[in-house]
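Attaching a single structure in structure tokens format; questions to follow.
Shown here: the complex without one of its protein chains, the others still in place.
Letters A and B name the chains as they come in the text, with residue numbers starting at 1 for each one.
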Amino acid sequence: MLQYAWLVLVFPLAGVLINAFFGYRLGRRACGALATVAVALSFLWGVGILAGLLNLPAEAREVHLALWDWIVAADLHVGLSLLVDPLSVVMLLVVTGVGALIHLYSNGYMREDPDYARFFTYLNLFIVGMLLLVLADNFLLLYLGWEAVGLCSYLLIGFWYQKKSAADAGKKAFIVNRVGDFGFALGIMLIFATFGTLGFREVFERAPVTLQAGGAVATAITLLLFTGAIGKSAQIPLYVWLPDAMEGPTPVSALIHAATMVTAGVYMVARTHVLFALAPVSSAVVAAIGTLTAIYAATIALVQTDIKRVLAYSTISQLGYMFLAVGVGAYAAGIFHLTTHAFFKALLFLGAGSVIHALGGEQDMRRMGGLFSKLRVTGITFVVAWLAISGIPPLSGFFSKDEILAAAYHSGNVPLWLIGLITAGLTAFYMSRAVFLTFFGDSRVSHEAAHHLHESPPTMTVPLAVLAVLAAIAGLGASAFNGFLEPVFEGAHAAEAGGLPEAALIALSVLAAVVGIALAWLMYQRRAIAPERIGARVPSLHRLLYNAYYVDYGYQRLVVRPLHALAQWLARSFDLGVIDGIVNGVPALVSGMSRRLRGWQSGYVRRYALSLVFGVVIVTTVALVMVRTI
Amino acid sequence: MSVPVYGYVALSGLLFLIGAIGVLVRRNVLVILMCVELMLNAANLALLAFGSAHQSLDGQVTVLMVMAVAAAEVAVGLALIVTLFRHQGATDVDEVSLLKG
Partner (left out) sequence: MFELILFVVFAVVALAAAIGVVAQRNVLYSALLLVLNFICLAALYVLMNAQFVAVAQIIVYAGAVMVLFLFTVMLLPGKRIEVAGRRLPGQTPLAILLALALGAVLLLLLGGSLVALGRPAHPAITVGNVQALAEVLFTRYIWAFEATGVLLLVAVAGVVHLLRSGPRPGAPR
């Protein structure tokens, strides 16, 4: 079973090829069904792999599959090889499981889009890239998958490329990711320069010997790797692309920009935990940036009015949580939060998509309200996801978030824990605000939208229901999950320190959630405290938050405009002068010379024969000279 | 008293050069083709001379191959000449200079 693990890649790859070449000929239904079945088969195969892995003793659950050599050049040997261990299997199941549900959902959501085959081709290609990323057994293959998912992200954000904002958002995502990937690539090169290999097993085995703990090389490698993670997982300061990425179709936002691709950074840090363990400074940086991003994005999410933007900032914030976890060494907790987050955030996005779909494209929460009774399934599942992300026991978000906060507290870094706790309260608040504004209260839906308000078709509601069940009960498997991942993160336990007892920590985090929900209920449901008045009291703060701290403007001024000016200058002086000069000069030279040479082309065969004999004389003369001189 | 090898090779060289001059000087396509045959035969003569000098049969085998190739070449060449005549009405190579630059 395990040696056929590569089959999980083959199913979606076949889907890509068939849909890319015959998608439109197959027709809408067959095309979507094919893409969905391909990913579902991958998922089932993944379950088989999990079973195969569970059959092995815990310490032997690490299977390296070398399929074939990819690059062999001098000292560089890179194999197309897969690594099957608990961590990659967890990622595999999350990607294909959530992926299959979102594919199914897309069948309904993209029902009227004329470009369905292109959509499903990209979506399947994304699954291939993501599986390559999580199953890779060396850094270069991981990088390949990393870039492949980046490409799919770009293609899918700009899926409606006729819209300028969508095309711009795609470009922005791609370019911002380049910044991070540049660091990532440097990190990989440094790894090769240090270890002479890129294979995970070799690097991790040699790392404790080769690298000095806390030394400069270890810190440089891990910081460079983390740069890549910052870009891909939208952390400060490279998070700016993710809110704009919501221009893509909603299933894409759910799959790529919430559940799977953006968590690749977390996965990568967890995968290379051996290196991070040797670089405490880098780990501290990871934790600090994660925590900072968590609270920063949460404050922005407080005042956004576009439902997808709220979810986007929420995603950034939750990713910050995951980095906080891996930064303090609680890798299993980080991956667990990654998993539960994939469930409830995908559910939130798909629910939002269902609402948007029902309202005919409306995304502004100020023109929603009272939808709970109209959209039953969407409403109920959204509420489940809301409670899960807010951290209400016994839903999944409570367990994973609590684990992270406990780990942060026990790591001895109380400020990190405190900020995390506050962020938990903020999270509960803004998610409650979104739920109250969207599903409860008076309807502010415009007249014509209200007219054809309808619940989504079963292809969309079934995935919602499945994800809701998962989001609700996933937390109960916390200890089994951690036990399963245990062998991967051997020797990387979060420090258990004294201080507040476990129960107090739990009580505090539940309290934060409850306070957040209660406050939102008072403000947006009961209207006991008018939110407008708070906004009016501190207008500058509201504006600051609403415009996301003006970071985009800052980037625009500090980076984009100077670069643009430089490019303009180069275009005028260098491009027009030098490049065009060369481009136009070469053909001018050639045509001038050929005008002269044309006379030789007399058309008389005998003249050609004469020059041929002339050539023979020259060659033999050269031979003669060479023979004589030697 | 047998003839030295250089005698045969010198004759071969002279025949080759005469053929080459013919190709360059004559205008009739048929004669040009004949001169090419002359050059091929000169080469054959040299091959045989060298072959016998080295006491080897390879020269003779090669000559047989050259003959077959020459026969094919003559057949195709003459067919081309006939076709050329049908199209252009000419057997003079200088009248066929369509590739003038």
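Here is the rule we go by: a contact is a pair of C-beta atoms (placed from the backbone, for glycine too) under 8 Å apart; a residue touches a chain by one contact, two chains touch by 3 or more.
Values in this document were obtained by computation on a predicted structure and should not be read as measured data.
**Student:** In the complete complex, the non-displayed chain touches which residues of subunit B?
**Tutor:** Within subunit B, the residues that touch the unshown chain are 1-11, 13-15, 17-22, 24-28, 30-31, 33-35, 37-38, 41, 44-45, 48-53, 55-58, 60-61, 63-65, 67-76, 78-83, 85-87, 89-92, 94.
**Student:** Which subunit A residues would touch the chain omitted from the figure, given the whole complex?
**Tutor:** Residues 604, 606-607, 610, 613-614, 616-617, 620-621, 623-624, 627 of subunit A touch the chain that is not shown.
The definition used in the following text is that only the chains that are shown with their structure count from here on.
**Student:** Subunit A to subunit B: how many Å between their CA centres?
**Tutor:** Comparing mean C-alpha positions, subunit B is 73 Å from subunit A.
**Student:** Which positions of subunit B touch subunit A when the two form their complex?
**Tutor:** 20, 23-25, 27, 93-94, 96-101
**Student:** In their shared complex, at which residues does subunit A touch subunit B?
**Tutor:** Per the stated touch rule, the residues are 598-606, 609-610, 613.
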